[in-house]
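Below are the structure tokens for one structure; questions will follow.
Here the complex is missing a single protein chain, while all its other protein chains stay put.
Coming up: chain A.
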Amino acid sequence: MTTTHSPTTGVASAGASIFADALDAQAVPVTRVDWRPPMEGTESDLATVATDPLRQEANQRALEAVLAVQAMVVDVAPAHEVLGLERGQFLHAGPPLAWENASGPMRGALMGAAALEGLVDDPEDAATLFAAGDQVSMEPCHHRQAVGPMAGVISASMWMWVLEDPVDGRRTYCSLNEGLGKVLRYGAYSPEVLTRLRWMSETLGPLLAEAVRATGPIDATAILGQMLQMGDEAHNRNRAGTLMLLRDIAPALARSSADPADVAEAFAFMGGNDHFFLNVAMPACKLQMDAARGIEGSTMVVAMARNGTEFGIQVAGTDNEWFTGPAQVADGLFLGDFGPEDANPDIGDSAITETAGIGGFSMATAPAIVRFVGGSVPDALATTRRMGEITLGENSRWAIPVLDFLGAPTGIDVSKVCRTGILPQINTGMAGRLAGVGQVGAGLVTPPGEIFPSALAALAARTRARAAS
């Protein structure tokens, strides 16, 4: 309790500047809020959620749960084993999607995966298979505790990183990163793509499995912390993380029973692919964010994901409901002759990194990539600060040196997004609009603004229902 006589340490003032001026005149420290009206139509829902008796504690609990997770890499194994995925069952990035609404890169990736599974000989033949839908099924990765970058297509024979929370045993999964250029996740399905995927399933996966099992659980959360100190934001830049992972498993790889030529090829593949660690960062982030799922009253976003057509979010206090809107086209730089007209709308589960506070949220720590994603260093610093306006806390284990070791801004608060109109900043790659093209660029993107008011409305409806019962 403040007394009526304790020395005044200052006042935070939102609204008429004249009252802040009056405090200045009295030599009282005053912090002025740059207040602006909230997103249209959200006033009443904001008030309902703000006065929800559950909210504050629920958000505190959600934040603590997220920050407490130590994500350990415990295994590498085929999807049919760890996800129970059968031939003909496909997982994809983003919120639920029907084939007829799927974008070019999503279709391309599904067609390539169908060929990989031997359902068709030529990927081109797979389109009719998916259109018919009786022999194949599609489901979001998130519904099976998995995450997939870009198209995020996972099929039964692909090998998965397996991450585990040692406290409660929860697990999350992600496929192995294929590298850049013509790759399945960007919707390419040419023979070289399928050849590489087969090598990954036959050689790389088993090798990694042996190495990880021999090395023991690898602390992905700690590697992420070191990456942020080394100039990776762990979404569009994973160079330090990839090397640290290699360093950890190198002894076991060298000692493995495999043919030394295969081991050398695996080293070359991983070392030549700066994004290799992204597929570990993503499930590590999902493991964290899933810890907050289902906390009634919490306004924290636990997933942001895109399927190339729609952008969807899930919120801790609204169970597994998706709030979706049309995915945007990223603003950024293009490879070669590609231009904005070649780019597909935003795609991939990789925004789970931003959901957890890295990627675009920790842009300040990755000056080496700010130009690549269309920004300047001061922009990057300002972006991380700005994300602090819409998040519930900071992750002190993920400290950003250039901001005086400020923790990564963590736990997007739906109500703060609606109040400030500040949208989460996402670093992203851009897939070609047409199936089979692959990557065309990289840049910055935000979710469609309207999904936050819809999520807020659902939170407010639950609050009112609780108050009425």
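Convention: a contact is a pair of C-beta atoms (placed from the backbone, for glycine too) under 8 Å apart; a residue touches a chain by one contact, two chains touch by 3 or more; residues count from 1.
Criterion: contacts and distances are computed from a predicted model.
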From "Glycolate oxidase", "FdrA protein", "EfeO-type cupredoxin-like domain-containing protein" or "Solute:sodium symporter small subunit", the hidden chain's UniProt protein name: "FdrA protein"
Residue among A:His275, A:Arg306 or A:Arg419 touching the omitted chain: A:Arg419
Candidate in contact with the missing chain, chosen from A:Gly108, A:Gly152, A:Gly187 or A:Gly388: A:Gly388
Sites on chain A contacted by the missing partner chain, in the whole complex: 1-20, 22-23, 25-26, 28-38, 40, 43-44, 46-47, 50-51, 53, 56, 376, 378-379, 381-382, 385-386, 388-389, 403, 415-416, 419-420, 422
